[in-house]
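All protein chains but one are shown in place.
In order of appearance the chains are A, B, C, D and E, and numbering begins at 1 in each one.
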Amino acid sequence: MHVDLPLDSLLEYRAATGAPADFDEFWESSLAEARTRPLGLRVAKVDTPVRTLDVHDVVFNGYGGHPVRAWLKTPRGADGPLPAVVEFPGYGNGRGDVLEGLEWASAGFAHLSIDARGQGAAGSRAGATPDPVGSAAAFPGFMTRGIEDPAAYYYRRLVVDAVRAVEAARTFDAVDPARVAVVGGSQGGGLALAAAGLVDGLAGVVACVPFLCHIDRAVTVTDAHPYAEIPRYLAVHRTRAGAVLRTLSYIDGVHFAARAGAPALFTVGLMDPVCPPSTVFAAHNAYAGPKDMLVWPYNAHEGGGVEDLRASLAFLAPLLDGK
Amino acid sequence: MHVDLPLDSLLEYRAATGAPADFDEFWESSLAEARTRPLGLRVAKVDTPVRTLDVHDVVFNGYGGHPVRAWLKTPRGADGPLPAVVEFPGYGNGRGDVLEGLEWASAGFAHLSIDARGQGAAGSRAGATPDPVGSAAAFPGFMTRGIEDPAAYYYRRLVVDAVRAVEAARTFDAVDPARVAVVGGSQGGGLALAAAGLVDGLAGVVACVPFLCHIDRAVTVTDAHPYAEIPRYLAVHRTRAGAVLRTLSYIDGVHFAARAGAPALFTVGLMDPVCPPSTVFAAHNAYAGPKDMLVWPYNAHEGGGVEDLRASLAFLAPLLDGK
Amino acid sequence: MHVDLPLDSLLEYRAATGAPADFDEFWESSLAEARTRPLGLRVAKVDTPVRTLDVHDVVFNGYGGHPVRAWLKTPRGADGPLPAVVEFPGYGNGRGDVLEGLEWASAGFAHLSIDARGQGAAGSRAGATPDPVGSAAAFPGFMTRGIEDPAAYYYRRLVVDAVRAVEAARTFDAVDPARVAVVGGSQGGGLALAAAGLVDGLAGVVACVPFLCHIDRAVTVTDAHPYAEIPRYLAVHRTRAGAVLRTLSYIDGVHFAARAGAPALFTVGLMDPVCPPSTVFAAHNAYAGPKDMLVWPYNAHEGGGVEDLRASLAFLAPLLDGK
Amino acid sequence: MHVDLPLDSLLEYRAATGAPADFDEFWESSLAEARTRPLGLRVAKVDTPVRTLDVHDVVFNGYGGHPVRAWLKTPRGADGPLPAVVEFPGYGNGRGDVLEGLEWASAGFAHLSIDARGQGAAGSRAGATPDPVGSAAAFPGFMTRGIEDPAAYYYRRLVVDAVRAVEAARTFDAVDPARVAVVGGSQGGGLALAAAGLVDGLAGVVACVPFLCHIDRAVTVTDAHPYAEIPRYLAVHRTRAGAVLRTLSYIDGVHFAARAGAPALFTVGLMDPVCPPSTVFAAHNAYAGPKDMLVWPYNAHEGGGVEDLRASLAFLAPLLDGK
Amino acid sequence: MHVDLPLDSLLEYRAATGAPADFDEFWESSLAEARTRPLGLRVAKVDTPVRTLDVHDVVFNGYGGHPVRAWLKTPRGADGPLPAVVEFPGYGNGRGDVLEGLEWASAGFAHLSIDARGQGAAGSRAGATPDPVGSAAAFPGFMTRGIEDPAAYYYRRLVVDAVRAVEAARTFDAVDPARVAVVGGSQGGGLALAAAGLVDGLAGVVACVPFLCHIDRAVTVTDAHPYAEIPRYLAVHRTRAGAVLRTLSYIDGVHFAARAGAPALFTVGLMDPVCPPSTVFAAHNAYAGPKDMLVWPYNAHEGGGVEDLRASLAFLAPLLDGK
Partner (left out) sequence: MHVDLPLDSLLEYRAATGAPADFDEFWESSLAEARTRPLGLRVAKVDTPVRTLDVHDVVFNGYGGHPVRAWLKTPRGADGPLPAVVEFPGYGNGRGDVLEGLEWASAGFAHLSIDARGQGAAGSRAGATPDPVGSAAAFPGFMTRGIEDPAAYYYRRLVVDAVRAVEAARTFDAVDPARVAVVGGSQGGGLALAAAGLVDGLAGVVACVPFLCHIDRAVTVTDAHPYAEIPRYLAVHRTRAGAVLRTLSYIDGVHFAARAGAPALFTVGLMDPVCPPSTVFAAHNAYAGPKDMLVWPYNAHEGGGVEDLRASLAFLAPLLDGK
């Protein structure tokens, strides 16, 4: 069943609250701090049963100089710099196995699939990147780690990692730095939006059923995890709602969207309780660059699934021709 | 939690009941009837965004001469006949989209991904093959369609389709008919076992967490669907248990296993309520050819997932070298 | 809890979308085709423990000339033609056992209880009528069989069967053809509305908590099965919503209601998630003949239960006196 | 799935614990006390739409002289005393509506359908009999009312009511007191067993999926309500298990069975979590009279449903011929 | 997720229906009747491991002169009359164990923790008070006992008990009768509101997430128990809604609130499906005395938990200083 506002209202829906006054400053200083450390890129060829692609195990330094792992997959025998797709994983997932996620490289892109630090033990795709930073008392999961302080918040680290991942991608010989796109679904879509708001010159942005958008609304309109980690935390730490909502405002996709300029493709499922449609439309409607939205009226959080993939490939196909 | 017998018992577990006396005759005549009709192979190149593989839309005539669809994927530019993998889908799924299931062809195999007639609207992968045969009153799903008569039973048609799929695979120029393997998970694993019992000269069999094994036990030890469709039917048609169990005995993987000779790889999850471990071990322990079993102690019906894929690729890798 | 609009809104609620332009033509030709075949009525006395009623096993030819089974129950020793009640079953049910459903005949009516082809293995009442027609890939259940083509759709067959059942009832010696009513609950109510829209001269219509009304809305406001079979299908076949909704418009009770003239009794439960109240009111409010609605504020899909039966008996009681 | 011991073990299964030493004395004095009050039978003809049966509203004095309601249904125009079936309701139900439960009278029996005091507001059939006796702190439901004292226990009253109901049935002109049977399903089956153990000269006993048997085991092998009311009570009143189990031993069907002599028909569902099979077999195997058991391997608490009814009618059919 | 109206609407929300015309008369006569019997106070010192408090087992006569149990806890060695807090339990609970509920007395109050007759076997705190009054057919639980008649209704007895509890508290030497407050959560909050409306001169009222408010709305906006007992009853006794709603209007906290004068503290959880926020606001907004409301946006029925306790202690702290 439809789980949110009627489609007419969604098409117009906008979040009422703006970004915190020091939002840009917060991210500038966060990124500046990260950039005080070298990217420290390490790349190692991996032997796999896949004969059509080359796979490399990539490590770069993200937030705090902590190593973050990724797979780089390229069509075997490709010559000349390729357009690149940097992909961020859904909640609980990591970069996965070398045998997973063959589509982008098979379609001709350099594909960099990034870990989410600390994640990758709860979904279908494993992760291999620790998060060496601890946290104050938190609800099980990642949403409330350090949530009372923007500087200590888990997702600050993840966003910095995402930006550094794009920077890493642009350094590969195999990659044309002018043709780098960011993609992801759910949490990955939220991180793609964050990168869109923080990185200049992206060639495209794909945010499928993005998470981490209009979070202050999300926590009141759905019981589904992982958004529900936040009200569960506040159900115990009842007097801390102000601090918590303030922290969340620094990583809200609505605010990143308002700062983005690259062409973007969004998708949304009108039956999605995990990332309720109004939160996705709030980000889409705030998006400052060229944009399009695929609406799936009868889908939940799986969204358009393989149709989203097909549309994403078509959306970024011009990059293959050097556009 | 572990959902069945202790591992010690599983390793020795065997089904008590044998195949019906006319089991072989039933399948011989079923296949003979199907072979009275031409395979009627139709193959059409499909344009896809995937640059590393060639994809063809395949139609062949299965049971009753009814058209069955499949995708044939091959590594682009491969020369000479390839080893082939014929894959059958899990319950509710079909051959899927051309963008799904790139692994086998990317690893160098000709990959024929077959529809299950009438299915492909309930899982993650769509199907495009009708089942033009109706049925007597049935519980929603496919398990009880025509279940009171072996000749009218839905799975008779699916098994014949599976055998004809192997026969179709062997006719392709791109395929070396001596190097054809059958693979599948869940229902696909059950169909792989059926093919293993009915087709000579297979080069390998992979049955991951196979369904349709020791069914008379399965319906008493799990509430999970789709096995549960059978007790749900019998809960209404209370006096028909004899006819129903007799019909099921003709498609039980335990009996196909006892007639198979090709090297086989099984996998099983000890926490799998969908295909309880004792039913998988019953098939494995009855398997007449060389065999191996991957046991995943902490997995449910997802079984070994990408590890099963990795092991399957390794198991069939010698075929790539012409072995 | 109340699961839909407030009662005030329900009382006024009307579906926005009209019938397809060729709705009447579709049904005229469907019925004309069916009538090219003889009814082929077969009636056999059944020996039962019930001493107050006579029971006959009835077979007539429905859609495609396919045999459809029914029970005919009459008060033992009744003389002269009786008013008749033709009853259609709820989803998953069939005509049931001869020991079930004694009420109408015990109250003096000739009672014809019809099977729903292919159903009768999932509810409390068994069925004995096959559906010999297969279908394209479908979600488990009956709602999506042939759903992309009105001509191939399962419910087209069921509606034709329903009309033919009324025609069969009118041929019995024991029945006064001028005093035939149609009744049913849930799917049976939907079929009663279909008969009301397609058959002239009915003496009454009872549609308790009717299913198959304002279906395009139903699939967006409830997760409950069987309506949910449709979004589950569309969740896989994402691009086929247009064709699916078009097919459904041919069997929507709202459109049959707008063409009906016989006096009708509706019932509805305001806590019914299976047949949400707005969909029932949409049919009631569109109903073109005399009509009444029993509203049960605290009931779910059981509706008025035995109170609905009592009201139905009272509503049709005048027929017993020859009115 | 099968929810209890394997069938082989069930066939031999016997409860280890015997009745309390003063079991017979307890019931003799309970009944003697009840019989100090007149039955106080009141019978009023009821006007119903059912033309084949006569229905009377019956009130008799049960435990404590409290009025208990019942429906008496007889075939219209029956002459001479009839065999009678006294039926007790399932948990949460009452005698229901005059339009419900037409089968026994339609088959030629005088049918007395009894209320369970205080119940009849939670199932499908309403009740109209108050229980004027209060209780100590109890878990919601009826199982723990007065449970720490056999004399104050709710089911003591219900059993006395059941015995008095048989005595009332025998006083009707329309009933042959030598041909009175007791029947019931679930709680009704438990009460039928109680009557079987306490009333002489019954012509038959039908206990379908009986409740209230081998209760000390039941509360450890199922989570299903209503048995679960007892462990839920003991989860709060942790130190009272001794008193509670002692009280329950006075109303355990196993002990009534051991005192019964009339021919009995039991039924059981091997997938029934509500009345686990071992508890039903414990009563059956202890039953001292002639007995039979219908085993439904694929049914839950619905047991044999209409097949149980058919078998019950056949089992008691000889009474119709005066046997 | 938020389960009711938006906060803006809640702040203004008022119930549309007023109290029955004879509401005051009903309670005056109910209390007058109760007061024809002596309070019959019995107080016994209890030996406990708690060294900082004195605990007494208290019995007083409530409705019908029936004994009601309570614990009286006082700070050991306190001299002079203390302010008292009379606490009523949540649904299913009783006064609990002497080791539970030490907070109020530890904070300096005389604390009288009252049983709810018949309850105390379903929550975490046991009860020891029988309800010697039986009832007509009822849904399991307490909500529908005697619900068709205000005079026979269970909650009439509970409200009378609550008033008598306050009267009992005022008779203790250790208690200053001018400084008696009533407190409770959920059902206990509903009873506190009842006492607030019926007892003069209370020094304070604390109603945390109160139950039994705007009940006619509650039963349509939540499925959660115990409110759901009422629609479940009406789902069977379909024609009795008028009588049922009338009875409930006599115990509705909205009407008690409109008659109260003592300063009150309410709390509410915006995610509380058990006592939906609009029903709590309806009582708060109708409350005739000074009042405050703690709104917990991210809490369900646990409300403010220990924060509610802290606020309650602060709210009543002035009483400790003799104010």
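Criterion: a contact is a pair of C-beta atoms (placed from the backbone, for glycine too) under 8 Å apart; a residue touches a chain by one contact, two chains touch by 3 or more.
Here the structure is a predicted model, which is why all the values come from computation and not from measurement.
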item: Shown chains touched by the chain that is not drawn here; value: A, B, D, E
item: Given A:W71, A:F88, A:F139 or A:Y298, the one touching the chain that is not displayed; value: A:F139
item: Residue, one of E:G108, E:P150 or E:G253, that touches the chain absent here; value: E:G108
item: Which of A:L11, A:A121 or A:A178 contacts the chain that the document leaves out; value: A:A121
item: Contact residue for the chain not shown (choose from A:P49, A:G62, A:G92 or A:G190); value: A:G92
item: Subunit D residues that touch the omitted chain in the full complex; value: 219-223, 230-231, 234-235, 238-239, 241
item: Footprint left on subunit E by the chain that the document does not show; value: 49-53, 75-76, 96-97, 99-100, 102-103, 105-108, 124, 302, 305-306, 309-310, 313-314, 317
item: Where the missing chain touches subunit B, by residue; value: 1-2, 270-271, 296-300, 302, 304-305, 307
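The rule is simple: only the chains that are shown with their structure count from here on.
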item: Where subunit B and subunit C overlap in contact partners, by chain label; value: A, D
item: Per-residue multi-chain contacts in subunit A, two or more chains; value: 302, 305
